[in-house]
Structure formats: C-alpha cells, structure tokens
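Omission of a single protein chain aside, the complex is shown with its protein chains in their original locations.
Note that the chains take the letters A and B in the order they are written out, and that residue 1 is the start of every chain.
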Amino acid sequence: MFSLLRSMWLVFLHMFHKRETYQYPEHKAPIPARWRGRIALTRDPDGGERCVGCYLCAAACPVDCISLQATEAEDGRRYPLFFRINFSRCIFCGFCEEACPTYAIQLLPDFEMAEYNRQNLVYEKEDLLINSQGKYPGYNYYRVAGMSIQGKDKGEAEHEEPPVDIKSLLP
Amino acid sequence: MSTGQYWLVIGGVLFVILNTAAGLIWLERRALALWQDRYGPNRAGPFGLFIVLADTIKLFFKEDWIPPFADKIVFVFAPAVVVASVLMSFTIIPFAPNVMVADLNIGLLFFLAMSSMGVYSIVLGGWASNNKYALLGAMRGASQMISYEVFMGLSLMGVVVLSGTFNLREIVEAQRGGWYILPQLIGFFIFLVAGIAETHRLPFDIPEAESELVAGFHSEYSGMKFGMFFIGEYMGITLISSMVVTLYFGGWLGPAFLPPVIWFVLKTFVFIMLFILLRASMPRPRYDQLMEYGWKILFPLSLLNLMVTAAIKLLL
Partner (left out) sequence: MATIHIDGKTYQVKEGRNLLETCLSLGLDLPYFCWHPALGSVGACRQCAVKTFRDEQDTKGRLVMSCMEPVKDQLRLSISDKEAAAFREQVIGWLMTNHPHDCAVCDEGGSCHLQDMTVMTGHSYRNYHFSKRTHKNQYLGPFLNHEMNRCIQCYRCVRFYKDFAGGKDMDVFAAHNHVYFGRHRDGILESEFSGNLAEVCPTGVFTDKTLKQHYTRKWDMTYAPSVCQGCGLGCNIIAGERYGSLRQITTRYNGAVNGYFLCDRGRYGYEFVNSSRRIKQAAVRALTGTDIGTAEVLQYVKDKLASGKVIGIGSPRASLESNFALQQLVGRPHFHLGMSDTEHDLTTLALKILRQGHVRTPSMQEAATADAVVILGEDLLNTAPMMALSVRQAVNRQPAQEAMNTTHVANWQDAAVREAMQDKHGPCFILNVQPTRLDELATVAYQTAPETIARIGFALARALGAPLAGINDLTDQEQQLVTQMAAALMNAARPLVIAGYGSACEGVLRAASNICEALHQHAKPSMLVLTTPECNSMGLEMLGGLRLDSAVDAVMNGEADTVIILENDLYRRLDKHAADNFFRRCKEVILIDHLYNATAEKATVLLPAGTFAESDGTMVNNEGRAQRFLQVYAPATTAIQESWRWLLQLGRVTNCERLRNMEFFDDVIHALTQQVRCFAGIEKLTPPADFRIAGQKIPREPHRYSGRTAMLANISVSEPKPPVDGDTPLSFTMEGYRGEPPSSVIPFFWWPGWNSVQSINKFQVEIGGSLHDGDPGKRLIEPGGNGQLTFFTDVPDHFVACAGHLQLVPLYHIYGSEELSVHTPGIAERMPAPYIMLSPEDARRYQVAEQHQLQVAVDGHPYTFMVKVNPALQRGMAGIPAGLPGTGIVNMPQMAKV
C-alpha cells in the first residue's frame, strides 16, 4: 500500500524533471550508426554490385516486401535484374541485412523517407543502389566464393589452390 | 425551478459533461506526458488543444466498420448503452445548491442502478463482436463490475448511515458540519477503488488489457462507435470524481469567496487528476489478483466499515 503511494508520489515528482522529447523536426536526434533505417544496396571495394541475387533477403523478409530477379552478367557475376523494395510494407526489422551473405543490403541511419503518395515508396534498384560499401568496408564476396568470374578464375579466390590437373598421375 | 430553467440546467450539464470528456482526452495525454518526462500533444493549436478536434474528426471519418461475423444490432447498440448510462447518472449530481437535473430522494440508489447498467455495454459489445478477445474482455468486465458493484454499494452505506438519506443534495447539506472523508475514510477508499474498477480505468483495465487481449471487448470497434466507448470512459471518470466529491468532500461546499459550482468543479478536477496519476504510476494487476483483492480484502473491509459506522451512529 505504501509502495503504491510512494510510486504515485515519485511519478508525480516527474512533473518537475527535464523533458526527454526531441522536438523533431526543429531538433534532430543523434542516430546511432547501426540504426535500422533506409535500405540501400552497396557495392564491393571494386565498385561492383555486391548483391548476387541470392533471394535470401526476400525469403527472410517477414512482410515479403522484397522482390527481385537474379541473372548473370557476361563476366560471370550474378546480379539482380531488378530489385524492388516496397517501403510502404517494410517494418525495418533488419532481417534482410542479417540474411544477406554478401553485405549487399544494409539498413542505414536515415528514416526521413515519408511520402505523400504511397506509390513513391516503391523503390527500384536505381533508388536503392548506392556508390559506397556502407557499414562493411573491404568485403568482397567473390574473393571468398568459389565461382569464377572475369578477372578471378578458379583457384584465385582466398584460400584456394590452383585447379588440379585431372590428367596428371602425380598425387 | 421553472421549465425553462430545467432545460437550461439539462443543456448546461450535457454541454459541460461532454466537453469535459473531450477535454479530458487532451488533459490526460498532457498529464501523462508530464509525468513521463514527455511533452504530450503540443503541435495542434495552443498547447496542442486542437488535438481534441483532430481526434474527433479522425474518429468521425474513420471507416465505421461492422464485422460481417458480428451481431449487427447489438454491436451498434452496445456503445450507446455506456454513454447513456453514465449520462443518466449525472442527472442526480448536485453541482450547486440549485444546479441539478433531478433532486431524487433515492439519488444514490439511482446512481448505483445506472452504474451497473454500464456492464451491459461491455458484455453486449464483447458478445456481439463474435471475437475471442472481445468475449474474454467482456467476461472479465462483467465479473469485475459485478464484484466491485457489491462493495461499492456497501461502502456508500456508511455515508447513508451518517446522513440518513439517499438524496445527494441532502447528503451534501449534511456535510456542512464536516466532510465525510474523516468519518468515512475507509468508505472513501473503498469507493474510490471500486470506482476505478467500475470505470475500468488503469490499473483496473482488465477487460481491455491491450497487452493480452488486443483491445478487449472493443477490439472490433472502430470509428465513432469506438469513440463512444472512449467518451463513455472519460465521462465515467468525471462521474466517479463528482460522486467522490459529493459524498465525501462536501460537494459544492466551500468558503464563500468562490461560488459553489466552482468549488465543485475544482474538487472534481483534483480527483480527475488523481485518476490520471494512477494511470501513470500503477501496473495492471493480474485478473485473479483483482478478484482476490476485491472479495477477500475490500468486501470484508466494507462490511466492517458499515458495521462500525452503524454501531457508532447507534451508540452516539
């Protein structure tokens, strides 16, 4: 009983505390680097598209708002022919980023993407692809993957031996 | 009073009560914000006052959806019951010596009758929604209100014993010698708790309990039908506050430098704020705790209170 009264009193005293609210948009809150906001598709250190169109982000998305079509370029790299995020559905859970094996899709500290027209919330690849490595600099999926692409043949990835000569009798 | 005056009083009471309820929307948000280190609505209009307007407009323009699986007539009917029953209760509140709609000699009983009507809206609303959450909320609401009704009535009997009347105006008059808060401290306390439970306000919002029941008995309601439940709740707060003031804090009585109505309003306001403060500081008890608390503590206590009061009254 007393504790109830005490908590009422303590709550009452909060009347005289400092307000925690940021008066957005006059004052902007500092956003932490790992804030889950606007989604972008990043590039690897060579400037190539990181996304390989593996569909894992789409599968992970709880609201199914990512849709893409994978395809393969002349140089052997896989990339999304189109990549669409319907931000009017996105809940910014970040599952897509977690699912992405190539660090391609990243949620960035920016949330100011409101629109008057819902249709404008549908982002295509042109709207998503940025010219940066985002939060994970230095990672290049094709350096670790075994698929050969132009400029990186079999055996040239990290931790790879040159291709074996299957006609050789040597051990 | 002449017929004209009657209409004036009825109109005035309606106007004030409804606007208070609306104003409470703003007040509660601001007050809660105040106690939670926020600002609350402060953008629309001066001090964010127009939030009330905005909210009302919003409620009016929301899709007024009746679920296809609901019992249509009852579904529409339920929210009206809550508003009607609370408004009816206001008829017997003496705001000032001559400002009351009906000077019933069984005013207190009328109040009890009306407040128990309120349970219908919850049960009917929950039942008609044909939704598991709504039904659960309704069942909880029904049992909670029926239980608390019992000792709410009993706690009031202390006052009746002391004043010897059910007429609220006379009860106020009887307090000229001293407010009943002193002799009826326990009664007051029980009435307050029961009152919160009757209006199912936090911490006793078991029938709504959004963390477990979505929105309880009004899960399926939208638009102005939901608005009615909403308004009903705020009017309920006002009603219970007015009753507390009338029964225990001498109603309109007060030093003469202010007119009686103002005294009444001021006192009521304090209790309304108390309601809001309660909401800001209390967690919701578990359902079984609520019932246990009612039947095992409040009920014996109210009986005791009644007996002691009666005994003292007899002896003196």
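The rule is simple: contacts are C-beta pairs under 8 Å (C-beta built on N, C-alpha and C of every residue); 3 or more make two chains touch, one makes a residue touch a chain.
Small disclaimer: the values here were computed from a predicted structure and weren't measured.
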Chains in view that touch the one left out, judged over the entire complex: A
Hidden partner interface residues of subunit A, rising order: 52-56, 58-59, 61, 63-72, 78, 84-86, 88-89, 101-102, 118-119, 121-122, 124, 141, 144-148, 154-155, 157, 159-164, 166-168, 171
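Basically, only the chains that are shown with their structure count from here on.
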Complex contacts: residues of subunit A adjacent to subunit B: 4, 7-8, 10-12, 14-15, 17-21, 23
Sites on subunit B touched by subunit A in the complex: 34-39, 277-278, 280-282
